[in-house]
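Selected chains only, in their assembly positions.
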Amino acid sequence: MASISQIAETIGGEIIGNPQLEIQGVCDVKSGKARHITFIGSREYEQYFDSCNADAFVVNLKFSLENRNKTLIKVDDPTYHFVKVVDMFYPAPVFKSGVHETAIIDDSVTLGENVSLGPYVVIEGGSTLGNNVVIGAGTFIGANVTIGEGTIIRPNVSVYHDSVIGKHCIIDSGTSIGADGFGLLTHKGIRHKMPHVGRAILEDNVLIGANCCVDRGTLNDTVVGEGSKFDNFIQVAHNVQIGKNCVISGQTAIGGSTVLGDNITIAGQVGIIDHLTIGSGSVIAGKSGVFQSIEENSFVSGTPARPHKERLRQDAATNKLPDLLKKVRKLEQEALQPENR
Amino acid sequence: MASISQIAETIGGEIIGNPQLEIQGVCDVKSGKARHITFIGSREYEQYFDSCNADAFVVNLKFSLENRNKTLIKVDDPTYHFVKVVDMFYPAPVFKSGVHETAIIDDSVTLGENVSLGPYVVIEGGSTLGNNVVIGAGTFIGANVTIGEGTIIRPNVSVYHDSVIGKHCIIDSGTSIGADGFGLLTHKGIRHKMPHVGRAILEDNVLIGANCCVDRGTLNDTVVGEGSKFDNFIQVAHNVQIGKNCVISGQTAIGGSTVLGDNITIAGQVGIIDHLTIGSGSVIAGKSGVFQSIEENSFVSGTPARPHKERLRQDAATNKLPDLLKKVRKLEQEALQPENR
């Protein structure tokens, strides 16, 4: 329970309505719940304002809808500030500090202060964990791995030897970091696996979802740049370089040695083949198959991916195709009529 | 070993042939094995009847092919009844009852009767397991999770805190239930991860294959409805609502907040973007990219997905395109000829 005035004070907003109103929790804006607070993060959600059962809303400074039954808290960025309200009602999980008695930590491992190592964690020799690192149950950390302070690795993750993980990263369950890439060579008709002596490196503030694979490099390193964020099931092949603040949605795969710039947004189920360059600021629509390099700030879609406007034009033309077939048939018939000959 | 008469009695069928025939096991219908029994579940498999090496067949009541060397057992639903024959020869695996001495179960966990908790299982505080629940080796169950009676969770699964799993569910290895969804917000140019305080809920009789991800909701819950069945590598994003008895094949992804009705069939490698509604009874063909909501009982295919009949018509038109180009070239040449001017 928290009053509107407490909430407004926490997030630094202006109250329109009842500051004494007692709020029991947070809810979404589409249906909402009585005595709960929600937020309107953009104009498209204003349509739910009147029908929503919530009694209070965190809204933009410019929000102009009125409803005397609703209490508003006005802030400059409602989504950002609503997160603080969520934190008031659902404090972030606290991980019990300490090393569980069943964790097997090699004597040569360096542990920072206040680490939390869960049951059945295994950490091999030469690895270093910064302060406040959390490792979930059953997670394996190979030899000579570095993990920066404040990073949280969830249960049942596998981090192979030599991997470097920055500060304040999050890695969800089932993910594999630093497994050998898929490099084969053919000698006298037999395919051999190539050794992989590069590393997998995640810079600071990287988020890796559940069941992802970031492979180590062949000779160079595979790198995921600072602040980049991955959904689940992302495949990052050997030697890939991903820049800063990229966002990659579920089931997307990036082929070997491909280089991504910064601030790239990739939707779900995209495939990018190997040895390409994807320019900074580009956007790749869902399900695209990228077979060629992309210039900065492009917006591409489809398979093979091309500029989205071209794609739309071509799709529109394709839709007219059955009609076009009829027209040409008619023109042919007219051309065959004697009076036109 | 079981005689035809024993098998016919077990499944309640009529024998055509030799009731004393001793059967050593089950086999498939395409090649088959001598002294084994197989089944003909639909007419398309009748073509294998004569060449199959099996000596006995579970067939439909209307089955009319004759072969004096083969013994038949006639039932109303051969596939369904053949499963009982399989069970005669391969009894379902029995999970050893009890809590393995290495399982780490918080004191506040409530365990039903006859549970089977394997080695290195970890269950955090406040969780509740119903009777006959099976948890495989190395599986992690977070805090305040509820698991209904008869549910089987295989080794190396990760179930995050607050998740609710119904009765008689099955979850295969490597799956993650209840990890945070991929919700980001941008504040002053920096992308932040949103907290996720909704839950992941699997209703009764849900099947989740290996290496799947069912994310928890942001503010509301993510729900997989009663009796729905998933293949491997299925991605269910935050806030998704899936109805009852849906069937989803491998490597399919469902985007955030999308709502599926009941009895929907989705083939493999389908992507459905976020915030859509998919009507009950719909069928989505393999590899489709669904970018718009779908009415009830639709059959869609392709990317972007459209009604399958339209898709076929358009594919047929596209196939005629090279020919069409030639025709138009010819018409243009004719139009240029002086006698047509």
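As written, the chains take the letters A and B, and residue 1 is the first residue of each chain.
Note that a residue touches a chain if its C-beta (ideal position, glycine included) is under 8 Å from a C-beta of that chain, and two chains touch if they have at least 3 such contacts.
All values reported here derive from a predicted model rather than from experimental measurement.
Participant: Given 2 chains in view, how many copies does the entire assembly contain?
Facilitator: Across the complete structure, the repeated chain appears 3 times.
Here is the rule we use: only the chains that are shown with their structure count from here on.
Participant: Centroid of subunit A to centroid of subunit B, CA atoms only: how many Å?
Facilitator: Spacing between the chain centres: roughly 26 Å.
Participant: Sort out for me which residues of subunit B touch subunit A in the complex.
Facilitator: Contact set of subunit B toward subunit A: 102, 104, 120, 122, 138, 140, 156-158, 160-161, 174-176, 179-180, 182, 184-185, 187, 190-195, 197, 211-213, 215, 218-220, 233, 235, 237, 251, 253, 255, 269, 271, 273, 289, 291, 303-304, 313-314, 317-318, 320-321, 324, 327-328, 331, 334, 339-340.
Participant: For the complex, which residues does subunit A have touching subunit B?
Facilitator: 26-28, 38, 41, 77, 79-80, 83, 86-87, 89-90, 92-93, 102, 118-120, 136-138, 154-156, 170, 172-174, 207, 209-211, 227, 229, 231-233, 245, 247, 249-251, 267-269, 286-287, 302-303, 315, 318-319, 321-322, 324-325, 328, 331-332, 335, 340-341
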